[in-house]
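Missing here is one protein chain; the remaining ones are kept as they sit in the complex.
Per-chain numbering from 1; labels A and B assigned in written order.
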Amino acid sequence: MKSLLSIENMSVPGRISNASLQIFPGEFVGLIGPNGAGKTTLLRAAMGMIPASGTSSLLAHKINVRPRHVAYLAQEREVVWPISVREVVALGRRAHPDSGGDDQARADAILQRMALDDFATRQIPDLSGGERARVLLARALAQGAPLLLADEPCAALDPIQSIRTAKLLHAEAGNGRAALATLHDLPLAARWCTRLLVIERGVIVADGAPDQILTPELCRRVFDISLTRHGQSWLLEE
Amino acid sequence: MKLILALATLCAGLTLMSLFVGSGNVALRETIWAYFGAGDPLVVLVMQELRLPRAALALLIGAALGFAGAAMQGFLRNPLADPGIVGTSAFAALGAVIALQTGIVALFPMALPLMALGGALISVLALLALAGRGARTTTLILSGVALSSAAAALVSLVLNLSPNPFAANEITFWMMGSLADRSFRHVSVALPILLLGAMLIWRSRKGLDALSFGEETALSMGVNVRRLRLQLILGTACLSGAATAVAGMIGFVGLVIPHLLRRVTGGMPSRLLLPAALGSGALILAADIAVRIILPGRDLKLGVLTALLGTPVFLHMVWKSRGRDT
Partner (left out) sequence: MRLRAVLLAGLWLAGAASGAAADPAQRVVSMNLCTDQLAMLLAAPGQLISVSYLARDARSSAMAEVAQNFDINHGLAEEIAFLRPDLVLAGRYTTRVTVDMLQRLGYRVEVFQPENTLDDIRTNLLQMGRALGREAEAERMAEEMQQTLLSLREAADDKPGPETAVYYSSGYTAGARSLGHDIVTTAGLQNIAPKLGLGASGILPLEALILSDADMVIRGASYQGYSRSEEMLRHPALERMLAAPRLTAETRPEWTCGTPLTLSAIHDLRAAAGLEPLE
């Protein structure tokens, strides 16, 4: 199977050293690691937003067609202009200039799927932080790219919305797409991601299914916590 | 679309009105004929060589300031950005004053708007270095205050050093702006650069929309952010530079009009550009008519009026943005 993202020997001086990874259709990959480990830096480097050595397959596409291959949810959630939610999500379709009149329909479908249709006419600066985060995720999904890189898609969300968002990305992966998301909520990541990447001080130290890599030793060493599995769910303790 | 049409009609009406307002008492019929070249040659001269370029410049410069203001706000992601407030106009005036005082302009007329453009460019780059993109309002305004006062001081310095004792009188012109007694020469030196600036900004309007979500998101949406940034910097510098070179600093227009029109057009920066240009053109035309009616023959400065109109709006916006910075 052809990978949707392939990073090889990527280094960012002082932040990331020699990271390599591949992402295939059907995967929801959680990028986990303590604060300052380099999660966001790795996503930015993969997108070509910061200078880095090594290669990212995304950069083979020209900037103007890149949105057809990858969508990106940035950590920056501030929007100063009074733009309506519907317009924001529709902007996600801008990368497909020749897709005809169904753009608004597709944008509306995403809004409905994310239960955002009640917000459609509200303006984005008037929304709460969590609502805004979901609208921006909706914009990224509306792009219809096979791959989504999301920087903290669950930050600022209340528990139920966190779970729904994780389930949504999981379902997207089920549809033959893929997502790579930085996550802080380990039980959530362990429950819904098909694969986890653990990054510690700029180095990817583990890569595999949650069951296999979330060993008590790794959790203690990297996060200084205890994470244990109980059936489908995971319990986090000091 | 309806808004654009309404604003365009307003501009057309005000342009027409501007052609009939002046210090000379000329009958309406005679004025009309004079625009077609008939009648007393002196009246023809006044209408065609004084009032016509004045009306044209009012429209052009207003539009340029509105366009530049809307673009700059989109670029810096801050509704308080305006060429006047962030110091771009002051630096443009500095460039123009240097061009005039060194006498380069006498040899090469385009030096006037080009040097002003250069000044404007320096100010935008300095602003980016000081405040950065998506700057907090306080940082943006503080940087603007610093840049404006530095440039204003340098303008005064250049004029004070001038061997011409009348040069010092010009400080008020450069600081407050006026369209009195401009000629088609001014139109012809400003127009090419204004068009270049407008084109650069018009071409980056889609990118401006994407930029609403920050540079990273814009890049992920297929916008070449580096090129966009360059286009916008150059575009706003062209517009405010050429406008200031021929009319002096006219503040607050690029701030007030986009702010008011945003309520109608919505927040999408691309949709604001044209209405902002037309609205500002109308405002300058109206202000220039007003200065001729309020104090005929006293050359009331245009910037005085726009500042009187603009300051309350500006203060209101500062007041509203207080919460966001903490």
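Here is the rule we go by: a residue touches a chain if its C-beta (ideal position, glycine included) is under 8 Å from a C-beta of that chain, and two chains touch if they have at least 3 such contacts.
Keep in mind that this is a model prediction, so the values were computed, not measured.
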{"item": "Chain not shown, its touching partners among those shown", "value": "B"}
{"item": "Residue touching the undisplayed chain, where the options are B:Leu128, B:Ala180, B:Ala290 or B:Val313", "value": "B:Ala180"}
{"item": "Candidate in contact with the missing chain, chosen from B:Leu19, B:Leu50 or B:Ala64", "value": "B:Leu50"}
{"item": "Which residue of B:Leu14, B:Val86, B:Leu100 or B:Ala131 touches the chain not shown here", "value": "B:Leu100"}
{"item": "Contact with the hidden chain (one of B:Leu42, B:Ala153, B:Met199 or B:Leu230)", "value": "B:Leu42"}
{"item": "Residues from subunit B at the interface with the omitted partner, ascending", "value": "22-24, 26, 41-43, 45-46, 49-51, 100-101, 103, 105-106, 162-167, 169-170, 173-174, 180-181, 183-185, 296-299"}
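Just so it is clear, only the chains that are shown with their structure count from here on.
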{"item": "Distance from subunit B to subunit A - Cα centre to Cα centre, in angstrom", "value": "43"}
{"item": "Subunit B - residues contacting subunit A, complex", "value": "77-79, 134, 206, 209-210, 212-214, 216-217, 219-224, 262, 266-269"}
{"item": "Of all residues in subunit A, those that touch subunit B in their complex", "value": "44, 47-49, 63-67, 70-72, 74, 76, 78-84, 87-88, 91-92, 94-95, 123, 136, 139-140, 143"}
